[in-house]
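Here the complex is missing one protein chain, while the rest keep their positions.
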Amino acid sequence: MPFIPHTADDIRAMLAAIGVAAIDDLFDEIPAALRGGGLAGVPPGVNEMEITRLMYERAERDGRWLNFIGAGAYEHHIPAAVWQLATRGEFYTSYTPYQAEASQGTLQVLYEYQSMMASLTAMDVTNASLYEGASALAEAVLMAVRIHKSARRVLMPATVNPAYRNVTRALVRHQGIELVEVPYCTECGHVIPAALNAYAGKEYAALVIPQTNFFGVLEPADELTAWAKANGVLVIAVANPIALAILRPPGEWGAGGADIVVGDGQPLGAPLSSGGPYFGFMGCRVSHVRQMPGRIAGRTVDVDGRTGYTLTLQAREQHIRRSRATSNICTNQGLMVTAATIYMALLGPDGLARVAQTCHANALKLVQQLTALPGVKRRFSGAVFHECVLQLSAPVADVLHALKAQGILGGLALTQDYPELGDALLVCATETKHDADLERYRENLQRILGRRFRPAPCALKPSL
Amino acid sequence: MLIFELSRPGRRNPSQAPRPAPGLNAIPEGWQRKSRPRLPEVSELDAVRHYTNLSRRNFSIDTHFYPLGSCTMKYNPRACNHLAMLPQFLARHPRAPADTGQGFLTCLFELQEMLKEVTGMAAVSLAPMAGAQGEFTGVAMIRAYHMARGDGARTEILVPDAAHGTNPASAVMCGYSVREIPTDAEGNVELAALRAAVGPRTAGLMLTNPSTLGVFERTILDMEKIVHDAGGLLYYDGANLNAILGRVKPADMGFDVMHLNLHKTFATPHGGGGPGAGPVGAAARLQPYLPLPLIVRDGDNYRLADEADLPQSIGRLSAHAGNAGVLLRAYVYARLLGREGLQRVGEFATLNANYLMSELRKAGFEVAFPTRRASHEFSVTLKTLREETGVTAMDVAKRLLDKGFHAPTTYFPLLVAECLLIEPTETESKQTLDAFVQAMREILEEAHREPQLVKSAPHTTPVRRLDEVKAARELDLAWNPA
Partner (left out) sequence: MTTPANLKYTKSHEWVKQEADGTVTIGITHHAQEMLGDLVFVETPAVGRKLKQGEQCAVAESVKAAGDVYAPLSGEVVAANAELADAPEKINADAYAAWMYRLKPDHPGELAGLLDAAEYQAIADAEKH
């Protein structure tokens, strides 16, 4: 049996030691009616050679594509050392570091990670990860409501990733928390600070500010933060960690900066992998740390005065606080955080800045080239990081379909989430794109749109 | 030494950063970052050496026997990792169209089908990212079911007092109040107390079976009847599924909804704390409420179901499709084991636990429920040892590290005094179990002869016992050079 090492002799000896005749006897406390039945619906086992062949076939069937989709998951180069180290058995198969003396490797990695993220976001403390960005935003909303103590409404701009808004709603509505949508300006692509005047005088626990927003556009975060502070509203920032290398971080926003920062750490060393595993990061001011969910590693000393690391503030967590816990979270995304820490160590501040600058430059180049084509316009006037919304003169779905036929994933159609924008396409270019890639996109898009501008030949055959 | 302390200003890794090239820059001046993030400046060799050495300060399944009760630390087959990380699987964007991911979606659909068979449930969603998220999902589905029937008076979720903390925490996240049901001296939920607790306010009961105490809830069919007759639903916490995998199906026990922990039962890696996956299974009446996305078949093709397919879904739990890479690993594991292999898991997990329990009893340890069979795990109480020698469960756990074993779970379940919850899993050999028993025998002897040796353990780990009080009182959560 795969991975079961017992020989017939072992089994005999063990049954004798226990004092039963057969393994079946060990199940005698289970009502007979419940036992057996078998797993007829599961195929017979295969060996490693067979499953390897099958998986290679399936992977080859999926193939590789020239990818220009962003929308919350970003393609970046991951140095080879990251996953070679992260998949060492000592990292890969170790458990949550509850026994600190047996887990100093993991705990020190977490401490280093927390230090790096705290600095990147310019917040006092961060936790050791949540599941991913969307549910991290939900946890931030719950945290803000706990801190605020009276309001159960949160202001959520429509420029926040729609998937994040959906997930947050699914996770918080059972606790009677209402998400109030803040509109955006369809010309510039971000929230207008003056629009917040509509909310003055009512009680809100928090205002969510994405930077950059789902359209790739920079929000006027200083003015939005100032409004929030003036109105007793906490600020939850949603950030892209690569962008933070070159953008002013949430802890340094106006009026004292954000109170809570969340986002998805996927760009830091997690492959796209059809959507997971990624990891959510969360940071806050030290005065709120006891309200922050998730595990946290802290530095201390052992009985000999040696520096060591341990999980701390565990009294907030489910295994101690149970129904009064800050969250039900137990398992987190530890391995992804290990990878992210190694990634950030290999890149350093300058390498990360170079990645961010190259993404930004490539995106601008792509937009410049594509908007030079008739039928393609930049939709929003706001400044962008590495994503941009393009307005097309042809149905977006058709254009994407035609690009796909050329091996290109041209971006994300916004027709479903933002119907008011018509044929709008969200394109992204990271540091992984060469000039040749941009040119391939441009020439194919030109050809596809060109076909559409030609007057349709008279294709109707006269009926006889 | 922290990675930051190895840093030297100006040290760079040119092969890791994109080539410098004059590029466009349209970030407004006021938004350009002025403060320098405190990230390390080390060479690639420094980083590789540092993290390699850090890894060697860890215990792990690959290096040590790890009998952590309720965690199911079984061998994580290497093939699962290798195949889940094939370049095409890694490169696929979550928003790429379904026809660019049929290979991937086929694997996930087949996993759904196998989990349906293993659990006996009518439908499965792979969306939840961990057991706790699975629990939240299940309770939210129960809530949706009652609300759809207009039964808004059901405001209570019942849990055994021995339940894992995520149970009550998840119930509260769904807006419920929690009522605890006591456990009897045999380790089972008190039937009379359950009968008294159910009523028109009962939304449901959350149960683990075998329970968190490591024993099978023998009266499960009675409990099922009590709760269902009162109009409540039954939630199965799949944390202990390894004990009955292939032998008993949760659906047959009467559960309406459940979660599995793939990072336990299906051998996906624990990774120092995660990522896991907590798929949920539902009986027919709860199927409409499953979280999105599910994988559905349209003729010969697979795609992700959305709101149009499942309008009553409780919603989405993550921006994409859950921990996809973890699901691929579980798929490979399930295929490697297949029908016969999965059927053997419960048998051998139970054999190993009962063998270990009987050997430890012979060595002089006190088992918490001596008249009961072990499931895949069992509890030992060191209450008498503490009274006689002052040595506690914590001390024994730390001394085991010196002997080259990771400690079992300590102080859970809360109901057993000075508790060690021990789960060997089916992938350990008799030799390993015997070596563990020998180590425990030695510790018992040390506790009587030289208790200070045990009380001051561990002695051989990279650090000795850590001052956790200092860690909580003088918070040092990020490196901040003065």
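Order of writing sets the labels: A and B. Residues in every chain begin at 1.
Everything below uses one rule, namely that a contact is a pair of C-beta atoms (placed from the backbone, for glycine too) under 8 Å apart; a residue touches a chain by one contact, two chains touch by 3 or more.
Worth saying up front: this structure is predicted, and the values here are computed from it rather than measured.
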Displayed chains contacted by the hidden chain, counting the whole assembly: A, B
Contacting the left-out chain in the complete assembly, out of A:A194, A:A315 or A:A372: A:A315
Residue of A:K202, A:R324 or A:H434 touching the missing chain in the full complex: A:R324
Subunit B residues touching the omitted chain (full complex): 383, 411, 417, 468-469, 471-473
Touch residues of subunit A, complete complex, unshown partner: 290, 314-316, 320-321, 324
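Quick note on the criterion: only the chains that are shown with their structure count from here on.
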Between subunit A and subunit B, centroid-to-centroid distance (C-alpha), Å: 21
